[in-house]
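Pasting a structure below so you can have a look.
A protein chain is absent from this complex, but the other protein chains hold their places.
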Amino acid sequence: MKMSLRYLMSGAVLRQTCRWYSIQHVNEQLHVHEQDGLRTITLSSPKTRNALSLSVLEGLESAITKESSTLRCIVLAAQGKVFSAGHNLKELTSKDGQEYHTKVFDTCSRLMLTLQNIPVPIIAQVNGIATAAGCQLVASCDIVIATPNSTFSTPGGSVGIFCSTPGIPLVRNVPRKVAAHMLLTGLPITAMEALQAGLVSKVVPEEDIEAETERMVKAIISKSKSVIALGKKFMYHQMEMDIASAYREGSCVMVNNINMVDGQEGINSFIGKRKPVWTHSDE
Amino acid sequence: MKMSLRYLMSGAVLRQTCRWYSIQHVNEQLHVHEQDGLRTITLSSPKTRNALSLSVLEGLESAITKESSTLRCIVLAAQGKVFSAGHNLKELTSKDGQEYHTKVFDTCSRLMLTLQNIPVPIIAQVNGIATAAGCQLVASCDIVIATPNSTFSTPGGSVGIFCSTPGIPLVRNVPRKVAAHMLLTGLPITAMEALQAGLVSKVVPEEDIEAETERMVKAIISKSKSVIALGKKFMYHQMEMDIASAYREGSCVMVNNINMVDGQEGINSFIGKRKPVWTHSDE
Partner (left out) sequence: MKMSLRYLMSGAVLRQTCRWYSIQHVNEQLHVHEQDGLRTITLSSPKTRNALSLSVLEGLESAITKESSTLRCIVLAAQGKVFSAGHNLKELTSKDGQEYHTKVFDTCSRLMLTLQNIPVPIIAQVNGIATAAGCQLVASCDIVIATPNSTFSTPGGSVGIFCSTPGIPLVRNVPRKVAAHMLLTGLPITAMEALQAGLVSKVVPEEDIEAETERMVKAIISKSKSVIALGKKFMYHQMEMDIASAYREGSCVMVNNINMVDGQEGINSFIGKRKPVWTHSDE
């Protein structure tokens, strides 16, 4: 996080090799960079409006799930004015066949669930247009920071393909009157409307988006990896339960958390008025 | 949509016969008009504050479900300063008997579910007060456009009848702190509070409400009828599922959609940079 994310995301830097960090070209349309526990994945194909072709979907999945013992947080960013325009429609003509279409949507759905299932938080950094599966990708991250000029839409119906799967995270994030308006009319909402509706966590001016991202990443990285992992897992698990069952499981989760090494370290450091030293282990 | 909705809704026009459109008097308290794929249903009994008597509930149900091969969208509007004051309390005294009361509420509940189950989008155009079952009616439409002076409340408790059924769509549209405040105190919320809470999709000045409605209707009508129908159906279906099951079904829905005639027409017209020509068929 010492170098600015903006600088890292610029083409010049991405083409360099630098001893401070390594950039992995998953493919031409995706850049991955990891440093100090933060992995930054950048959609880097402005020419295709960062279309989510099958190869990009597979690239994203592998970039997100790649094992790393030091990984603590992922930021998903994009180059250009379009965060992502969604599926590559050229892959969805009848000449590709139903089997291929099935592969595209199975991969896409698996990717979206993966964002929720990985043990580290994933933050979408949106500075532009997010439409259709691009909007779905944003809605599937844990946290979303957006600039005021960003817009969000699910206009699939206009090209004959209703945004049925983008609607899945959408209705779980925004009020249904907003979701229905977006899905049935295809009309976009602004970043401020998205904030009001709950689709984004924060709206900050373009010049502040890196500082805001850094603030969140820092807050996450300052905590124990294993505690964040158990917390994220239970959060998504309990939100689909009835409240009484959620509390029954929740009490156990709390007691187990307290008796973890990092749980006791946290409490003892707080009582002792010193900084905690985390093991990041599950013990 | 060539004539302004305001003009259509005025008493003068409603009493005319006109070769451009037909108005069906479902009963004295309800006017229905259909033109160019848009059906406009107007609660037109300002004297009774557009009370939802059993006959109005039955009239609404028949007006909404009436078969029409060209129907693409429904707008629900109201004459006068009260969008609807809810049930007609005179029908709920003990002298009518429990069987009659059961009929009133079964009809009402069936109507509310029908709004969700019909294949075309339904937009409530609210310019006034929506209370109790009137608020329920608004909350049960897909999209809601309201003017700033509109208010929303569920004050049934004040007359000894808690708004238990209006609470059903309410808690599914707004945060529970807002729903509980409305239901337990009976106090109204303003249009801006309703927008913030998610009960309405858009708030626009009174002079813009027709233009905004027209914009949404146009966006809906420009799409394939069958694609909108499958999208609306899956949207309400998936929001009651766990997310993994929703994705399992969602991938199938997408693949089927792509292989519909209108799915392929949409994609091919987009790639060919031409306007799509929809069949509106389920094939």
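The chains carry the letters A and B, assigned in the order they are written, with residues numbered from 1 in each.
Please note the rule applied: a contact is a pair of C-beta atoms (placed from the backbone, for glycine too) under 8 Å apart; a residue touches a chain by one contact, two chains touch by 3 or more.
Since this is a predicted model, take the numbers as computed values, not measurements.
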Check: For the chain left off this view, which of B:Ile118, B:Val171, B:Val204 or B:Val261 is in contact with it?
Finding: B:Val171
Margin query: Suppose we count only contacts with the excluded chain; which residues of chain A make the list?
Written below: 121, 142-144, 172-174, 195-202, 215-216, 219-220, 222-224, 227-228, 230-232, 234-235, 238-239, 242-244, 246-248, 250-251, 253-255, 257-260, 262-271, 276, 278
Check: At which residues does chain B meet the chain that is not included here?
Finding: 89-90, 92-94, 98, 101-102, 105-106, 108-109, 112-113, 116, 156-165, 167-169, 171-172, 174-181, 183-187, 196-197, 240
